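For this view, one protein chain was removed and the others were kept in their places.
Coming up: subunit A.
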Amino acid sequence: GGMAAALLLLLLLLVAAGPGPGRADAGREQRDALREELLLSPLPTGDVAATFQFRTRWDADLQRGSVSHYRLFPKALGRLVAALGVRELHLALTQGFWRTRYWGQPPLQAPAGAELWVWFQPTVTDVDKAWKELSNILSGIFCASLNFIDSTNTVIPTASFKPLGLANGTDHHLLRYAVLPREVVCTENLTPWKKLLPCGSKAGLAVLLKAERLFHSSYHSQAVHIRPVCRDASCLAVSWELRQTLTVVFDFFSSGQGKKDWSLFKMFSRTLTDTCPLASQSKVYVDISPKNKEKELLEVSPPPTSLHEAVVQGDKKTYAVYDLLSPSLFNTSRSLNVQLKWQRPQDSSEMPIPTLHAQRYVGGYGLQTGEICTLIYNTHPYRAFPVILLETVPWYLRLYVHTLTIITKGKENKPSYIHYQPAQDRRRPHLLEMLIQLPANSVTKITIQFERALLKWTEYPPDPNHGFYVGSSVLSALVPSVTAMKDMDVEQSPLFTSLFPSSDGSSYFVRLYTEPLLVNLPTPDFSMPYNVICLTCTVVAVCYGSFYNLLTRTFHVEEPSRGGLAKRLANVIRKFRGVPPL
């Protein structure tokens, strides 16, 4: 009894003494954590999609408190959030287009080009000024031309783009959304993105990110998401989460091989060799869900450390998990090269059609008028659901809203909510937001006509004959799930299931983007000013000059000059000689 009490007292004393002065940062400063994850999903067409997610969660409130010591959370972004009063930031740079019809619902899609949408804190007084400063700072960080974001391509959506993080009320005047469809994504955007990761591209999953393979693909999208999240299940405190996601789809045809077998080496020309020492979790998930409830047709090697089942996007899926932090993984070989082999060939009749997909195109002919048509497909056999369509059209395509028609199954479909903000020339783009009910198993066609404007000479870009882009439209919908989702612990579930906060299990939220459009505007001939100047000057010189000369020229006889001294002397000599004078 006495011994036990003495031991307990000793222990208590040791604990109370606390860590020494040199170790003050060990205990309470483990406030940020990094989780990294790679999801490999084979797509129905034989391509494979790889989604990287790197999540740094910092248990601190960036808005309050003067933070000066940054550990895993990058300082550039942390200072940005604190200084400009940003509540949520989503920036995506994408090259290519996700073909929803053939590839299925995307885990997280982004439109072609650059997309930036930000929710500001209610304490920000001048949101437009903060938005302009934010886009300039981000253009410096990510080497993208985000400084071209100004009032001519920024809109304020009223119904779409609700905050993905903790929110205390959603006054949409604090939201700004802009798309730059012409933006090119290349290695210079990937380089600073990789430098924001705690381990850079030296260890962990980021060693696979080599530009030469990533950009030789059908779809490449890299994004940065910053938002406040619940610190734990009780949700009484706020943590800040930074997610860096990169989705790439490797094309089966362009890789040049005959078979559809994939491996990490074939995709990235590298394999995984070690883990990032700063990561608390580092996993590779491979989607091996059986289709049509038959036996699995995908075989993975080496054998995974575990299997994980989850309901993702309304469907039950099975994943093979490779936990890079488990010691047994690197026992046999120093590198991990996950290989996927098809056990029997797929035929195209097995391709599942996603419940919601859309396409958009420009109709019409000539350079004066045209028509934007959007087709939205609901392939669910018996459930109808609403979808919000957000269209942003630049001011130089003048939309005629009275020609807006929405037709479903031959009948007109009146939207439950329309918000239309007309454009102002050179100041504001068109914004059209509609909430449309899609009946089961239907195609909805939305058409609106436009007229093309003539720009001023100096407003044309250096390559005007390329055309002008119209950004993708955004479709946000709650699609009914096949399997109901249970409430899950956010911390234990994989990252790709926890991006969109789920409200109830009967439907899942999805955000789709349509194709961007390329429209030709009437383009002048830029050599005409030079031609006109030459022609006018010639005409003036020939016609007016001749008349002027005719009218004002007078002729008079000129006395021959007496000549200088030499000439007079010469004339004297010539007179003596008898020769006529000069």
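Quick note on the criterion: contacts are C-beta pairs under 8 Å (C-beta built on N, C-alpha and C of every residue); 3 or more make two chains touch, one makes a residue touch a chain; residues count from 1.
Please note the rule applied: contacts and distances are computed from a predicted model.
Chemist: Determine which name in "Guanine nucleotide-binding protein subunit gamma", "GPI-anchor transamidase", "Protein O-linked-mannose beta-1,2-N-acetylglucosaminyltransferase" or "WD repeat-containing protein 46" the UniProt entry assigns to the undisplayed chain of the complex.
Modeler: Answer from the UniProt record of the missing subunit chain: "GPI-anchor transamidase".
Chemist: Which listed residue (A:Gln95, A:Thr154, A:Thr392 or A:Thr444) would be found touching the missing chain in the intact complex?
Modeler: Looking across A:Gln95, A:Thr154, A:Thr392 or A:Thr444, the contact with the absent chain belongs to A:Gln95.
Chemist: Just name the one of A:Tyr361, A:Tyr417 or A:Tyr544 that touches the chain not displayed here.
Modeler: A:Tyr417
Chemist: Can you work out which residue in A:Asn378, A:Ser476 or A:Thr497 touches the chain that's missing from view?
Modeler: That would be A:Ser476, which touches the missing chain.
Chemist: Would you indicate which residue among A:Ala33, A:Ala82, A:Val124 or A:Ala159 is in contact with the undisplayed chain?
Modeler: Touches the omitted chain: A:Ala159.
Chemist: Spell out, residue by residue, where the missing chain touches subunit A.
Modeler: Residues 21-22, 24-25, 29, 60-61, 64-69, 95, 132-133, 136-137, 139-141, 143-145, 147-148, 158-159, 162-168, 170, 182, 184-188, 191-192, 210-212, 214-216, 230, 234-238, 386, 388, 416-417, 419, 435, 461-463, 476-478, 500-501, 503, 509, 526 of subunit A touch the chain absent from view.
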